[in-house]
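Yeah, one chain of the complex is gone here, protein chain that is, but the others are all in their spots.
Chains here go by letter, A, B and C, matching the order in which they are written, and residues are numbered from 1 within each.
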Amino acid sequence: MSPLQTDIWTLNMGPQHPSTHGVIRFVLKTDGEIIADADPDVGFLHRGLEKIAELVPYPSFMPYTDRLDYLAAINMNWAWALSIERLAGIEVPPRAEHLRVITAELNRIASHLISVGALASDMGAFTPFVHALRDRERINDLFEELCGARLTFNYCRIGGVSLDAPPGWFDRVRGFLDYYEPMIDVFNRLITDNKIFVERLRRVAPVSAEMAIAYGLVGPNLRGSGVKFDLRKDEPYGIYPQLEFEVPVGRGYRDGVLGSCFDRYMVRIEELRQSIRIIRQCLDRIPEGEIQAKVPKVLRPAKGEVYCRTEAPRGEVGFYVISNGEKTPARVKIRTGSWSAMSIIRELSKGWMIADLVAIIGSLDVIAPEVDR
Amino acid sequence: MKELLDQLIALAVEKVPLLGQAPDWVFYLLWMLVAGAALLVYASLIAGITSWVERRIAGRMQARIGPNRVGPRGFFQWIADGLKSLFKEDVTPANADKPLFRLAPYLVFTGMFGAWAVLPYSARLYAADLNVGILYVMAITSLVVIGILMGGWASGNKWGLFGALRSSAQIVSYEVPAGLAIATAVALSGSLSLQEMVRAQAGPLGILGWNIFKSPFALVAFFVYFIAAVAEGNRTPFDLPEAESELVAGYNTEYSGMRFVFFFFAEWANLFLIGAVSTTLFLGGWQGPLANPDTWWGVMIGAGWFFLKACFFVFVLIWIRWTLPRLRVDQLMAMCWKYLVPIAFVCLIGTMLWMSVFGDRAFFGLVAVGP
Amino acid sequence: MNYFRNIWEAISSIAQGMAVTLRQFFTKPETVQYPEVDVLNPRMPGYSGHLKPVSERFRGFLTVDTTVCISCNQCAHVCPVDCILVESEKGPKTTVNSLRPDGKESPKTRYPVQFDIHLGRCMYCGLCTEVCPTGCIHFTREFRGAAGEYHKLIHHFISPEEAERVRKLAAEEAAKPKPEKPVATKVEAEKE
Partner (left out) sequence: MATPAEIAERVQAQFGTAVLETVLEGRLPHLVVEAGRLQEVCAFLRESPELKFDFLSAVAGVDLGEQLQAVYLLYSYAHHHAFTLKVNAPRDNPVVPTVSGIWPAADWHERETFDLMGIRFSGHPDLRRILLPEDWVGHPLRKDYKYPESYDGITLRRDEEDWPDPGAEALYK
């Protein structure tokens, strides 16, 4: 009797699929439910941001960085502003630095909320996602009060921030933190502790520290693999060196494997707490003063190049900017966290099930516009 | 209901002598049509309203409002949705196996709806009291898996086939713990007829005689049955066949319009069915305070109890669905074979031992059953 | 024993999660019924959620007060998507007061004869409002602007009559002694 014949199936997952987090397509080759190969096909959201950057003046590129990662627009704004400030040698006033940290960390909370919520929703539990959105909505309200937008904030400027906080805003931020801090525990009770959820993730698709570094994983994905590296600590910028916070790393939470999907998830949950801590410190020590440095109206940085990395919610975002002394940059290369997270999926998903692929995508927190730029 | 109908028929025969000469099958046919129509209306109402209730509850659990546009608090949303689906184009994919593709929703629907015929809505309120009632329920609901497999395979969509295969593996596996748990209830009640099973659960206050109170093992068996029933009904956390975030929509990916409604009708009708069968087997069916099979108002109160209990289960099912994530295929199987089956088996043996020690005494053997 | 611990963990964690959802079930929903509730109104009646009405700084549609505009073209220059088109004529010299709280005076010699904002392109970034020396281009809190046709997304802020009036004024100015030819500066994409 001949052995049972099985076929390798080619499956098309996406570009419209509930769990691809944007428009991403995977060409799956599966043996039953087991994935033999998952080839990501990206580029559906390619808007040519690097080309646009060569066409618009330095300050006018700021709104485009919002669209780079719409869930963490301020972190992207900051990265661009910081690159140009380094390139042109601009000092940022301390109040603006504090405002940047407050907004960036609020934005980090908002972004991580979407990330952990979306992972839960990929696992089939939709309610945690909505609960995360419910809390994120309050952050959006704060941002709307501050800068008038709820998603594409365009808040940072080269040399500072665009607007000072309206009266009473800091108290409302504090109020939000007081509200939100216990909500992390409620969220944990709802989904993080859930046995099914833990079992779905804790041993799935572990990434070793070496593999994470070799594939260029950054941010929470890298820390999930146990590498204690955070640009805010190790290559500090802004006022981060003056602030106290910890860098959570994966450690095989709930008897899992180090670097598994659950570790990456837990790192994000822990980072929520750290962000709250950072914001509280900033609120306590924010000085009065200017929010904008003196920057020439038409900015022409001296000839030179810079590679500036900052820690966004999806990890290192780096702007490699070359200036020719013109009012537009000669070349901008944007390196984002999702790009490397996306590139590891093919290697990582081999041998896991389709349901695990969804967990892998969700736990790596890939977001399509950041991949495609 | 049957008795009432018998009386009606007798009356009709008396008034119209010509009817007396009609053969029996005419009356049976009439009875079938009447009962079938009544049940269909009832089931449609329940399924439709459940769909609205589910969306409202889900909304509230997610800090939303839920549908609230059509009618008071959106109550007529389900009618609007039904009508909308009715007018929608019924798309059949080009490479679908067309006859099977068209047939599948009806099979699912039949399997789900067929079980409603034997449910003991109250002491005298039922369409049929088969002496193998519970076996009939298990048998007819097995049709569902064929419908799902057929639909998933015939739609010519790989995601659909994934869903269908997952579904068949799941339903076939979970029949085992469900069967064992049902056997526990059958052992306690001493009958396969659903009416008899409910009658056997009479006890003080109408509550203490319930099967779950007869032995601690029965209590566990009840949970095992409930979990297995949820799994057989493809509800979260066992909704792998349609696993939205993995398989797009699983077996019903390619369905649209009215056929899609049939699938969903079956799903919501199934919610009530799970509740009704669990109630009948373990929670005393229509038994409850003031329920009395001998007076008409007692029967009505019994019907109320049955409905309330079943609705409670519907709520719990919805509640679970909007809380829990989904299992993975291998975990699903592991849970069935490693946990539910052994536990159900222990429950069955334990209940038998318990009965041999305490007899048929209620409340874990503390209270004597009987008038 | 692992076996029983698993069962216990499953039951307890599921119960925990269900307690959370049940609690949310009995909490008031957060949804704002938008068309019914006037979100531009500072006090939204009958609403108890967390959402505040559209904030003071909300970046809605752009609007221009053309009487204050000095046609300096800075907004068009800074706009990343080229959604602003200003054409102007040289007219009599006056001064205008800024619309910003400081009310600073600026000299005005150029008068806009065309001021269009293409809301189909606008990305509501607010860079133009920041560079405007007189604050004449600013955001409104209006955000409802569905249009049936694409060209209706282009807002024209100067009517043909007004443009005619300005042109006449400019011609008179040009006819005066020390004549200066009116130059129409069409702002095109400066960024090539």
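Quick note on the criterion: a contact is a pair of C-beta atoms (placed from the backbone, for glycine too) under 8 Å apart; a residue touches a chain by one contact, two chains touch by 3 or more.
Only a predicted model underlies this, so the values are computations on that prediction, with no experimental measurement involved.
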| item | value |
| --- | --- |
| Sole residue of A:Asn188, A:Ser208, A:Gln242 or A:Ser343 that reaches the chain not shown, by the stated touch rule | A:Ser343 |
| For subunit A, residues in touch with the removed chain | 42-43, 46, 48, 50-51, 86-87, 213-216, 227, 229, 234-235, 304-307, 309, 316, 318, 320, 322, 331, 333, 335, 339-340, 342-343, 347, 372-373 |
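Please note the rule applied: only the chains that are shown with their structure count from here on.
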| item | value |
| --- | --- |
| Subunit A-subunit B separation of Cα centroids, rounded to whole Å | 46 |
| Distance between chain centroids, defined by C-alpha means - subunit B, subunit C (Å) | 56 |
| Junction residues of subunit C - those touching two or more other chains | 6, 14, 17, 20-21, 24, 30 |
| Junction residues of subunit B, two or more chains touched | 61-64, 322-324 |
| Subunit B contact footprint on subunit C (complex, rising order) | 6-7, 14, 17-18, 20-22, 24-27, 29-31, 33 |
| Contacting residues of subunit B [partner subunit C, same complex] | 57, 59-65, 319-320, 322-324, 339 |
| List of subunit A residues in touch with subunit C within their complex | 55-57, 59-64, 66, 127, 131, 134, 137-138, 141, 144-149, 152, 154, 162-163, 166, 186, 189-191, 193-196, 198, 297, 328 |
